[in-house]
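With one protein chain removed, the remaining protein chains of the complex are shown where they sit.
The first chain written gets the first letter, and so on, giving A and B; residue counts start at 1 in each chain.
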Amino acid sequence: MGRKRAVLEYLESLPLVDHHCHGTFEADVDRAAFEAALTEAEAGGPPGVSMFDSQIGFALRRWCPPVLDLDAHAGPDDYVERRADLGAAEVNRRFLAASGLRALCVDTGHAPERILGPAALGELAGADAHEVLRLETVAEQVAAEGVDASGFAAEVRSRIEARAPSVVAAKSIAAYRAGLEMPGHRPSDAEVAAAAGRLMRHLEPRVREEPLHRFLVWCAVDAGLPVQFHVGYGDLDADLRRGDPLLLIELLRAMNDAGVPAMLLHNYPFHRNAGYLAQVLPNVYVDAGLAMNNLGHRAHVLLCELLELAPFGKVLYSSDAYGLAELYYLGALLFRRALAGQLAGGVDDGAWTSGDARRVAEMITRGNAERVYGI
Amino acid sequence: MGRKRAVLEYLESLPLVDHHCHGTFEADVDRAAFEAALTEAEAGGPPGVSMFDSQIGFALRRWCPPVLDLDAHAGPDDYVERRADLGAAEVNRRFLAASGLRALCVDTGHAPERILGPAALGELAGADAHEVLRLETVAEQVAAEGVDASGFAAEVRSRIEARAPSVVAAKSIAAYRAGLEMPGHRPSDAEVAAAAGRLMRHLEPRVREEPLHRFLVWCAVDAGLPVQFHVGYGDLDADLRRGDPLLLIELLRAMNDAGVPAMLLHNYPFHRNAGYLAQVLPNVYVDAGLAMNNLGHRAHVLLCELLELAPFGKVLYSSDAYGLAELYYLGALLFRRALAGQLAGGVDDGAWTSGDARRVAEMITRGNAERVYGI
Partner (left out) sequence: MGRKRAVLEYLESLPLVDHHCHGTFEADVDRAAFEAALTEAEAGGPPGVSMFDSQIGFALRRWCPPVLDLDAHAGPDDYVERRADLGAAEVNRRFLAASGLRALCVDTGHAPERILGPAALGELAGADAHEVLRLETVAEQVAAEGVDASGFAAEVRSRIEARAPSVVAAKSIAAYRAGLEMPGHRPSDAEVAAAAGRLMRHLEPRVREEPLHRFLVWCAVDAGLPVQFHVGYGDLDADLRRGDPLLLIELLRAMNDAGVPAMLLHNYPFHRNAGYLAQVLPNVYVDAGLAMNNLGHRAHVLLCELLELAPFGKVLYSSDAYGLAELYYLGALLFRRALAGQLAGGVDDGAWTSGDARRVAEMITRGNAERVYGI
C-alpha cells in the first residue's frame, strides 16, 4: 500500500487536462434537482428508489462532503442543505478549485439551464479554458435563422471555418440522433440540401438525419479540427443500440486518411471495442468520461478494461461534467485514484518500472491531450 | 476478512426473496440426467467432457455435498449416489430448507418433467410461494382448445385478467422465440388475429411471432401485472443474437409510460446494458439469475458488473432454479457471498459505511422485490 500511496501522491501533483466537459449550474438546486442531475436518468427515481443509492451517489457522499466542511458519508439531505447554505457560487468555487486541473475543454453546445461558460470555469479552476464547438448546434442555428436550403451547406461550412481558430475541437452528437452507423464518404450536395430543407421546416430545428451529421463531421475535418464523438453511455436519448463505436469504423478510417484525430468519448459499455479502435487506427483516441463518475467505486475496473488494447499514448481524461460542480471534482479524483491503483499495482507486481508508471501517468493525465489538441 | 465475515453473517441472517424460479424434480435422477440439468447444455457434454468440470460443477461440489452429509468437494459419482440413497423427497427438503428464503415467485409455465409446484416448494422452503404467469402458455392453451381466430385475443386477454389477482407477475419468453426486438406500440387487432390463425393451425401450438408476444405483454400491462422478461443467457434456443436487452428499449419505454414495472431476468453477458436500462428507465428492474449459479466462483464479478450503473433500489435476487433442488440453495448461497463480498469490500475501503451496506443488503435481498411486487 505504501507504493500505491506514493504513486497516488505523485498523480495528485499532476494537473489534469479535462478534455471534455460542459458548464456548471449558476443557481442553487434542491434535492430533487440535485438527484436528477446526478445520473443519466431524467429524474431521481420511482417511489422508493433514490439515485443517491447508487455507485455515483455513494462515491459523491464519500468524497464531496469534506469539500463543504461536512464529514465524509454525510446523508443526502444534510449534504444538499449544506450546499444551499453555502450557495452555488461558493460551491462551484470550492469544487473547481479542488479539481487540480491544468486545462478544460468545454462543449458549449448544450445549455438548457443557466450555466457558467468556459472563461468562468477556467477562472474558478485556475486552469486554461478551451472551447469545443458542437457541430449540430451550428447547423440548428443556421436552420433557425432561415437561410434557404441551397445556401445551408455553404453557410454552415463557413461558420465552422470561422470558429475553427478559436476552438480546440468539434463535437458530434450523431449518437443521440441518427446513431453512429455512418459511411466514410462525404454526403452529396443534393443529400445535404434535401435534408436541410426538411430540417428547416421545423420551428425548433434538430439535426436528426445521418447525412447531415456526417456533413458536419466533414466540415470539421476540412477545417482541421479534431472531432469528439459521443459514444455509448448517456441518457435515454443516447440510444445504446446505435452507440457502439464499431459502427463508426468507416468514418474513422476516412478521417484517418484525412489526417484528423477522432476522440471517442465515454464508450461504456463498449469501451473494449473503443480500445481496439485506438490500437488499430492511428487517429483514434479514447476516454471513459461520464462512466468513471457513474461507476464510482468501480471506476478502476473500467479504466483497466479501457487500457487493455488502447495504447497508453491514445488515452485521455475527461469528466463529462455537466451542471453539478461536484462532477468535475469527483471525476478528477476517481480518475487519479483509478490510474494510480493500476499503475502502482503493476509496479508492485514487477510488471513495469516506476519510471514507466510515471511516464504513462504524464501521458494520460495531460500529455496526450496537449499533443493532440496542440494546447 | 473479519469485516467480510461479519457482513456475510449478517446477510445469512437475511431471508431472500427469490423472485424468479421454477419447480424442482419430484423423481430421482441418474448421473447423466443430473449433469444435463446442471447447465444450459442439452446433455452432459461430448466424450471426454464432463459438465461437472465447469464453474457451476465445481461450485456445486464445493457447497452442496455437506448438505447431504458428504465432505465438500465430493466426486460426481459419489455425490449422485448419495443423492439417490437419500431419495428426491429428502434431497428437495434439505436444499429448500437450507436456502434461507422468505418468498419464492414461481414461473409455472414450463414443466416438461414432473416437478413440484409453488405450494410444495413454499412448504419445503418455509417461505411464502407466489405464482408467475407465463404468458405464452396461456396463449398456447387457448390456441390448443380451438377458439376461432377472431375470438382468440379476447379469450387470452380475459384469462390473463382472470389470473391477475392470484399471481404476482407475468413472464414473457419472447427472447426464446421471436427475439427481444419489439416496437413499443400495441399490435393491431388484425395482426393478432392473423398470427393467431397461423398459430392454431399447429397441433401443438407454440407462439413464435413477434406481434403475439407483444400482444401478450400488453395484456399483462393492461391487467396491471409487472412483466418478467427472459433476457440473454439460456439454453441454445435462447438465441443470444436477439437477446440483448437494449433491443427491448421501445417496449420498456412504453411500459414506463403505462406505469408498469419490467423485470429483466438473467441478462448475462449483457448485464451492463441491463444496468444502464435500470438507471435511465424508472420502471426497469434487473437481476443476474441463472448466470450467478453458472459462474460459480466468478459470481461476485457478475454482481459487481451489474451494480455498476443499476441503482441499488432496482436490483433483485433470483436463482432461476429448475429441476435440481441444489440450484435454489447454491443460487442463494453464491448470491449472499457475492453481495457480502462487494459490500464488505466497500466498507473496508471506506467507500461507504456499514450502515449503508446494511441498507443496500436489505433492499437487494428482499426490500426491492417486496415493494415492486407488493408482497
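Convention: contacts are C-beta pairs under 8 Å (C-beta built on N, C-alpha and C of every residue); 3 or more make two chains touch, one makes a residue touch a chain.
Values in this document were obtained by computation on a predicted structure and should not be read as measured data.
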Q. Looking at the whole complex, which of B:R3, B:R62, B:R208 or B:R358 touches the chain that is not displayed?
A. B:R62
Q. Looking at A:N92, A:N273, A:N293 or A:T365, which residue reaches the missing chain?
A. A:N273
Q.
Suppose we count only contacts with the excluded chain; which residues of chain B make the list?
A. 39-43, 45-46, 48-51, 53-55, 58-59, 61-62, 72-73, 233, 235-236, 239-241, 268-269, 294-298, 301-302
**Q.** On chain A, residues whose C-beta touches the chain left out of the figure
**A.** 244, 246-247, 249, 253, 272-273, 276, 279-283, 304, 307-314, 346, 349-353, 356, 359-360, 363, 371
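Everything that follows uses one rule, which is that only the chains that are shown with their structure count from here on.
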(Q) From the mean C-alpha coordinate of chain A to that of chain B, what's the distance rounded to whole Å? (A) 37
